[in-house]
Structures are given as structure tokens and as C-alpha cells.
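The complex appears here minus one protein chain, its other protein chains still in place.
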């Protein structure tokens, strides 16, 4: 499979959590972040976050950085999660003025993306959802959500809008929770330019098998638009280095990307709280590359035959020999 | 809200698990099970399971039992899970002959239901899914699944086919996993007589908020056809007595049933491994009745205003006063 | 049961998460936080966090605040989690210099607590643990952990050191993970002044039944020293308002506090990301008070008889009548 590797810009920087809000390491400037990304040879593109990296005013400056390092703009992730105003939601906020702001900011980021040579918006409306029982009008708020998404989808049909689902965090329950919920919304919107981002870890969190989520998106309209890679221990979005926990799930995921003809970017989305961000991303990219190579090295005929039979001792034996054969 | 209470017939009997396959109590005959159900005054109907309760040959006998106790047939749950032949799936089996049997058995049960005065099939294809990674062709098998379901939906348009989703067990991963997956399939089939059964506990297992699942089914085509009630500790389908763990989720669920105008049956689906089945069901029904009464006693205006504002300390205070005010 | 209510000072303020590091609301000064606490009439004491609230230099200022509002110092929680230096652990850090700092800071906080009229340190070594597989020498690091704790326990035998366990976050795996792990460590240390803090939500996260954790601490040396109250959806430390999700678990927890003669503080430990902190704490305290009153209002003889028999339909019926009887 041909593979294009990218990274969310902030991933090579420092991270905060709720206990250490000023960060586990000193912060990096945007130009430092770009420079750090440039040190990973396989990386050909970056994803930028609204407000954090891209604003109305700095598009030219960002363009210079991209040009300087020969990086493509893979996507912009509009900021629907990192400001006080979104605390009760963005597209699904109970406050109509906030909903308007969510749409307006997205349109700005669409324009910025086009100006920067991109054609993909990875939308993560993380504040849209609820925390408490009896707190939400699930029908009304989901209707508002779909209306807003529809408006940004029709704004520029040549720009893809890719919905990144996540079952929870920062809200205890998200509206855009699973791959199937995302497909329901995509069908509701009905435009060609709406699709879905699979974040590998989010898929695990929802007790999905990530490879099966790839298949679902293929089956229901070829809607896999983008991929975010990381790993975790299933129960929470730990955002760890690719392949550090789920060897076989990751392998099957890459196998199905190839099987379904995915030709988009493979983008790192890790949160290296305590690691050096650059080293963590470098290793994540190396891992993606090795998974891609491993997928390419194995016999499709053999794997397809295993899948067709479905005999688990044979499948397990095959994977064991692939992964465990002691090195000489 | 007007409420109709029912029970799955085997619920008043004895239960097995994988360690005690002969059951935690002596088994009951079908006529004993009917007699036991008849002792719970609020119960007006029963659900029967294919093979276990209904076969091609005993429809008349079943009819006699229903008549004797004045019970309605609420649904038949065809047996797609309790025989060796389904071990690798029913509608989604890799074996075409098995897929045919799955359809044929369902049609038989549709006929039996009509003969018994029913118009609802609650379909739980629990063996359709997979256990191991690299074991399934997720696209092909889901296509087969949809084809089979479509065939039974078109067999008799006057009989409702209601899909009961569950994220896992007996397979480690089910195809019909969540409310949103069920809706995708329902839209794929596209007939009027396809809908969804919410099993309260299954909804919790999938990290759904059950009330939100009611809302989703309302929003996407008014597709809530049936309800199974029980409770659990979220991580597994413990099938405990209604209301024994999740007081507020259960209350919110009944509130949304009323709010969305649900007028189907409220059916007990518990597995009283160690309890006397009759006593456990009696208490489950009493609990449903008290939740219904509580929902009817509270001011809709007040609740709607809380939902509209979404202020959680106010919501929590309201629920606290409703539930905790010490009795004199 | 006699009950003493307190709160962690920062709970009435504003909260951050990893996406909104500057907070969901404007920050409050320490004196504003004290003033806000004083508006909740039932609250008689506060818990303070090292660095955030108490430093070597501001003990007198803190004393003034306590005196002004007639609040007791319930505990100090030393800061072993909120500074860059702890990023790889405090008591169990691989770096001996950091381990020494963890001990030294704790001793300073012990001295500060005594000066402020307190006798309890609630220790939450949240950074002690690991994130990745093959990252930790579990034996060596646990030995270091125990050594450090022992040193602070022997520093001032008249000050209680209470270990607050939590299964994960901020690390993916904590050393002080469960009530039983905490007891193992307490037995290893062996001093009279070591005990355990149950955080209700942390207990749920570890699939403990919080009431059973109270019982375990009673059985193994009467080691329940302190209680932090909140609620969540079991899978993560959502730090929600007391009683907002788990009505029956919370009731059983308070029942066992009374049954085992707990006479310490009941302290709010919520994270009101989007709520007004004061209103959320006020409601949390009201909830604790109502649970205490409900426990006091019910017949101990009746409950004890239910526990002795263990018949779940009877138990569930009892709780249903207690909680659901529609108000007139």
C-alpha cells in the first residue's frame, strides 16, 4: 500500500493535563514545532488546530512554515473544544449564538485550509454532548448538530468535512460517539463531501474493532476520509505511541486500510505527556511504516483464506509465526 | 403514560451458566412457566423463544396456555443462539446453508406468531459476529446479515421485525452491536416493519444512555418497537432485577418513553440465576410500575425546563428531592 | 450518624482539562475561594492542596482565612502531581533526588498542617506508576514507594497519613491502585498513623463496591481515615456531583460508614468543569446530608435482616419503596 504520513502539529510539543495545566515540559513556539516536525523524514504533511495554530491573522505565516519545510497541509481541525465559549457545546449548544459561532469558525478554517492548499477539515466537536442525566434534549440538540454540520458541508463542496468520533471526553457522553453514529449523521447530511475520521484509539474506546470500523465505512458509502493513529488500554483515550499496546489490532487495521483501498493520510495523534514529543512522534511514524511494510510483506491470498475459513487456531498460529519467531 | 407489562416466559424459570449447565434450580415445564407468570397480576403478555418454547408442533398447545391465563403473545424471539448449528452465526454465517436455515426458522416463527395472535418478532441474532481478530470478512458478512433480515422483513409486512442489539456475548463482538448500528441496518433494509428493541442493560453495556437511545430511535424514523427491562453494573449483561442498580438512568429512560409517545410493551428480560424466577420477575414488574407512576407524578413542565436549561446542580437537586426525601 | 462536612478548597473554583488548560471559567484567588466556601452553611472544614493553596510562606495567611470563616483544616494534600518535576513519579521516581523531594515536601506539609491545627495528610501520589509496558521495575519502584511513605509516617506519629488510591490517571497505571493495594502498603509500613482515604469515585473506577471497601478497611485494622465524595459513570474519574448517578451505591456506602462507626470528615472532591463550583459543591453537600438523613431514618434492624438473608427480590423491593414511592 502507498502510505502518506503526517502529524498533528502540537504532537511534537508539550502536553498538559488537568493536574498540570502549564504542561509537563516547556512550551514550544509554532515555528519550533514546524522545525521539529521537519526532523522526521517520512512525514510529508501536518494537521493544524484552529486558534492553537491557525487564526484569521496568521495564514501567511503558516504558509511560510509549510513552504520552508516542504510540508503539505493535511487538514485543519477547527477549535470547537479549547475555549471557554464552547463549554456547553458548539454545533449542539443550547445557545443559538454559540451554534452560529461554531459554524462561522468552521467556515473560516475552511477558507484558511483552501488558502493553505488543503482540502480537508477534520472536525472534532468534542464539547457536543452532555455530562449529566436529564441534562439534554437529545433530539433537539442532535437536530441542531446536524443543521450546523450541513451548513459547513454545503459551504464549499470541494472541501471534505471529516467527522472524528469519540465516545467521551471532554464530556462524559459525546453526540458523535461511534463509527455508526457518525454514519447516521453522514447519511442525514447526505452530501458527498461528508465523511469520517477514524481515530484508532477512539475506536478501541468504543469497543469497536478498528479494522471493522474501516469496513463499516467502506460498506456504507466509502466514507473513510482520514485516519488518526495512537494506542491505549481500551478504557480511555491514553493517546500513546502507535503499536505500543495493540499489536494485532493495529496490524489488522492496516490490513483493512489496504484491503479497502484507503488512500488518505496516516496521521499521528498522540499526547506524549511525559515523553519528548519529537521522539514519540518519530517512533509512532516508524511504527506505522513497519506495520505498512509488514502488511505488504504478507501474502494476501493466505490472509484472505484465513478470513474466509475463520478457524481461530489457524489464524492465531499464523499471527504467532509472523510476530514471535525468535530472531537469530 | 399507559403501560403494558410482559415477560419472557423463561424468566420465571431456572437459569444456567457456563459453570453450572444444568441450572441453579430444578427446571420448570412450559405449563408450569405459564402458571407462574399468571401469578403476577400486572402482566398481560408473554414473549416466547423459538425451540425453547415454540416449535412447529406445539403452537396449539401454546395457544391453550395463552387462552387459559388470558395472556397475549407479545413477541416470539426466534432461536438463533441456542443450538449447535448457530455456533458460527445465523444470518451472517459463512455457511450459506446455515444462513438459509436462519431465514427459514424466522419465517416459521413469524407464522407461529400470527397464528398466536401476535405481530412482533424480537430478533436477537446473538451468534452473528466474531471472536478473534482476522476471523471475519466484516463487509461480506454484514451484507449477508442484511440480506437475510431483508428477506424476513418482506415475508409478511404486517409483522414487525424488531432487532435487539447487544455489544457482545455470546460472541466477543456482535454485528448488531449498538442502537446506531441497528439504525444503519434498519435504513439499509428500508421497510416499514423493521425496528429496534432496546434492552436496557444492553444499552448500558454499550456506554449508551438508555434515554438517549430512545431519542435516537425517535429521531431516525420512530423505530423503537420493543423494550426489554433489567439492570446491570454497566460492564456486562448481568440481567438483574429492574432498578436494582441504576435508579436515575431507569427513571430518565421511562421519562423519555413517555416523552416520545412509546406505546409498546415493557417486558422483563432478567436472568435470575440464584433468585426464585417468579419473585424476581414480580419485583421487576413492581419496579417498572413504580417508575411509570413516578414519571406520571412529576411535573413535565418542571422537567422540561430543567432539560432546557441543562444546569446540573439544579437537575441533581431536583432528583435528590424526588428520591431521597426521608420518609416519615 | 454524626457527620462533619468539608470540601477541597479548589472545588469551589474553576477547572481545566487537557483541551482547555486555562480553565472553563475565570480563576478565583485563594481568599475568594475561602469566601465561597463560607457560603455553604453545613461545611465546617477545608482541605488544602500543597503548592496550589499552601506553601512554606503563606501559612499565616491561610490561618487568617480559616479563622475568619471559622473553618477547620481537615487535611493538607501535598502536591505530588502538579509540577513538572513529578512527571515520572514522586515517592517511586527512578530518580533518588526526586524521591527525596517528595518526602521533604510531605514533611513541610505535615508541619504546615500541625501549625494550622490539623492532624491529617491526605496523600495522593498520582504520578507514581507507569504508562507503558516494560517501563517499570515494579518491585524496585514499589520498594522505594514504601520507603518514602514510611519515612513520612515516622516523621510525626501524631499526624495521620491517609493514602488515597486511584487505579489510573494521570498515569495509565498507578501503584496505589485499589483499596487492597493500599492495605498491603499500610501493613508493610506498619505504623498506627497510616490509613486510607476512600474516594467514592475512585472506588467505582476500580470495580469496587464502595461499601465493601469501607468494610475491608474496617476488617483489616480499622484503616478508613478519610472520605472523598463525588460520582461518575464507573469507567473514569468524572468527579461529578454526589449522588448524581449512583443512588443505591451511595446509600449503601453511607450505611456502611455508619455501621462501621466512621467518625471522620465527609469531604467533597468534585471537578465542576462546566458548573459553577460553589453551586456544585452546595448541591454535593446537600446530597451528603440527605443520604445521612436517609440512613438515619431507616430501620437498622430491617436492613440488617435483609443483609443476613441476602434475598435480592426482597432487598430490591425494600430499596424501591424507600426511593420511588411517588410523592403526593
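Here the chain labels run A, B and C in written order, and each chain numbers its own residues starting at 1.
In the analysis below, contacts are C-beta pairs under 8 Å (C-beta built on N, C-alpha and C of every residue); 3 or more make two chains touch, one makes a residue touch a chain.
Since the model is a prediction, treat every value here as computed from it, not as a measurement.
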item: Residue in contact with the excluded chain [from C:238, C:252 or C:290]; value: C:252
item: Residue in contact with the excluded chain [from C:37, C:54, C:113 or C:136]; value: C:136
item: Residue, one of C:147, C:212, C:276 or C:289, that touches the chain absent here; value: C:212
item: Omitted-chain contact residue, chosen from A:4, A:72, A:156 or A:234; value: A:234
item: Which of B:17, B:95 or B:263 contacts the chain that the document leaves out; value: B:17
item: Interface with the undisplayed chain - residues on subunit C; value: 88, 94, 130-139, 142-143, 167-168, 173, 177-178, 180-181, 183-184, 187-188, 206-207, 209, 211-212, 215-216, 218-220, 248-249, 252, 255-256, 303, 306-310, 312, 315-316, 318-319
item: Missing-partner contacts on subunit A, residue numbers; value: 207, 233-235, 240-241, 243-245, 247-249, 274-276, 279-280, 282-283, 286-287, 290-291, 293-294, 296-297, 311-313, 316-317, 319-320, 322-327
item: Positions on subunit B where the hidden chain makes contact; value: 15-25, 81-84, 87-88, 126, 131-133, 168-170, 172, 232-233, 235-236, 238, 240-241, 244-245, 271, 273-274
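As a convention for this text, only the chains that are shown with their structure count from here on.
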item: Copies subunit B and subunit C touch via same or different residues, half shared test; value: same
item: Rounded Å distance between subunit A and subunit C, as computed from the means of their C-alpha atoms; value: 35
item: Touching two or more other chains - residues of subunit A; value: 88, 131-133, 168
